[in-house]
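In this view, the complex is presented without one of its protein chains, the others remaining in place.
We just call them A and B in the order they show up, numbering each chain from 1.
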Amino acid sequence: MTEANGTVITVAGVSQVFGAAGDPRRVVALDNASLVVERGELLCLIGPSGCGKSTLLNLIGGLQTPSTGEVSIDGEKVRGPSPKKVAYMFQESALFPWRTVIDNVKLGLAFQGVAKGERDQRADEALNAVGLRDFANHYPAQLSGGMKQRAQLARALGLQTDILLMDEPFAALDEQTRMVMGEDLSVLLARTGKTIIFVTHSLVEAVFLADRVAVFSARPGRIKEVISVAEGHPRNRSFMTSDKLSRLRNQLYELLHDEIRKTLGESR
Amino acid sequence: MKERRWIYHLVQLAFVGALLGLWQFVTANGMVSPILLPSLSSSWDEFVDLLWTGSYLPDLEVTLYELVVAFAIAATLGCMVGYLTSRTRYSVRVFDPLFAGIFSIPTILLFPLYVLFFGLGAGSKIAIGSTIAFFPVVLNTIAGFANVDQLYIRAARAMGASGPQMFWSVMLPAAFPVVITGLRLGLLLAFLSILGSETIASLAGLGHRIVTYAESMDPAKMFAYIFFAVIMAVVLSTAVNYLEARVKRGHG
Partner (left out) sequence: MKGPVISPGYARLLIIIGLLVLWEVGARVDGDPLFMSPPSDVAVALVGFLSDTAVLDAIRTTLYELVTAFLLAIVVGLPLGLVIGLQRFARGSFYPIVLLLYAIPQATILPLVILAFGIGPPSKIAFGFTHAVFPIIVTIVAGVQNMNPTLLTAARSMGASRFQVFVNIVLPHMVPAFFTGMRLAMTADLIGVLLAELYVSQAGVGHYTRLFTESFQPAKLFAIVAALAAIAVCLNETFRRAERHMSRWHD
């Protein structure tokens, strides 16, 4: 059971604009988004393509700076990547193909600045946590899609950050693998108490995993509504088939349907 | 389908055998001038003699020396220039077509100029070898470093990688396979052009040796050296290909 222990991330009036005013190719990726993320919660960002949810994730992770507004973590303004506080997990496997699984985890630790002696132990623990200990010396090319993502997760976990940002991490996996990975993630969250922000396209995945779901509108991306799921972690199979999940999923569908249509209707 | 392969090898052997037989027949019956085509047996004798006495050594040394120096120059310059060019999209767009365009000119044309500048010695061969080898190296180095998947760079940045860490642990390994291919191409091209330029104008080296025997009307020795040079080329090519594959395999 996770408790809200106060705010850890604050997004205040953040906009991300590409191109100058008057430029016909000007793109407003994110429009005046404001959000508060509680410590230990799993927040899902969901919305149609191009609605700015990945942009928001990049802003929180410090990989981009906002055109207006401010993002702060633990009260401090975000100016660049904060590897000690925030770990990132990508949709495509960002594992370095020229290194084995365990070397990938250790390299992440090296980047973060962890001392050499500590790296082996932390890498071991991380791989254990995701169940990949037996594949430590394999190369990413030898792993299945689900295993690659688990390896990426291990690398992120090894960094032992408070916050975990996940950009559609299960999108490249088939639906069945996704469901299982989702369950595992929920168990992990309950155990570690990390704060997780999770971008997804899947409505069921959002409801199943999240404490709250932030729904985005079509471009220019605004946060349309934030839905509370109010269900304890770890989530299990019974939740997947419950009426509550169906109800919330339908609610999301109603909110998103028109936004998706708007996005597809764009002739760009 | 394995039986098929067996038949092919048989045909190939028969073909080669027939050619050799024809060679022996034609020379034994005086159908071709012995100045042009020595007998198969005398060529073979000269070849064995060449290997046995090691008379190829001085010329082989010269050729290999030219190759090593030319390649070292081309590899160093090519990698440096290639890496620096790859750093901004703009410089890639400016320089890559420039290098590619120059590469399309037959580099051997520069050889008379190099002979004018450097004379008939090793200098002109090293110059032509390094000139021709420079281009595949620089083009492949640009391609390798400019095309590192942005995903890896983002991930490393997010994990807090420093500049040197980014270069040594991410960019270099990512670019490595492409750069190695460029180096292989450069080495082989350098070898071919050095042989060619030794043939055209030189004082020493394998190419020059072949010319010497052609001019002194000693075709059996000429054939022996041709055969030797071809074997050297095959050995070099095989070694380099093997090395490349080895290095790439250990790369994951």
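In this section, contacts are C-beta pairs under 8 Å (C-beta built on N, C-alpha and C of every residue); 3 or more make two chains touch, one makes a residue touch a chain.
Bear in mind the structure is a predicted one, so any value in this text is a computation, not a measurement.
K.L.:
In the intact complex, which of the presented chains make contact with the chain not displayed?
P.N.:
B
K.L.:
For the chain left off this view, which of B:Leu98, B:Leu203 or B:Ala239 is in contact with it?
P.N.:
B:Leu98
K.L.:
Which positions on chain B touch the chain that was left off?
P.N.:
4-5, 7-8, 11-12, 15-16, 35-36, 90, 93-95, 97-98, 101, 104-106, 108-113, 115-117, 191-192, 195-196, 198-201, 206-207, 210-211, 213-215, 219, 222-223, 225-226, 229-230, 233-234, 237
In this text, only the chains that are shown with their structure count from here on.
K.L.:
In whole angstrom, what separates the CA-based centres of chain A and chain B?
P.N.:
50
K.L.:
Looking at the complex, which residues from chain A come into contact with chain B?
P.N.:
Against chain B, the touching part of chain A is residues 61-63, 81-84, 86-88, 90, 92, 94, 96-100, 107-108, 110-113, 139-141, 159.
K.L.:
Show which residues of chain B lie in contact with chain A when the two form their complex.
P.N.:
151-152, 154-162, 165, 169-170, 173-174, 176, 251-252
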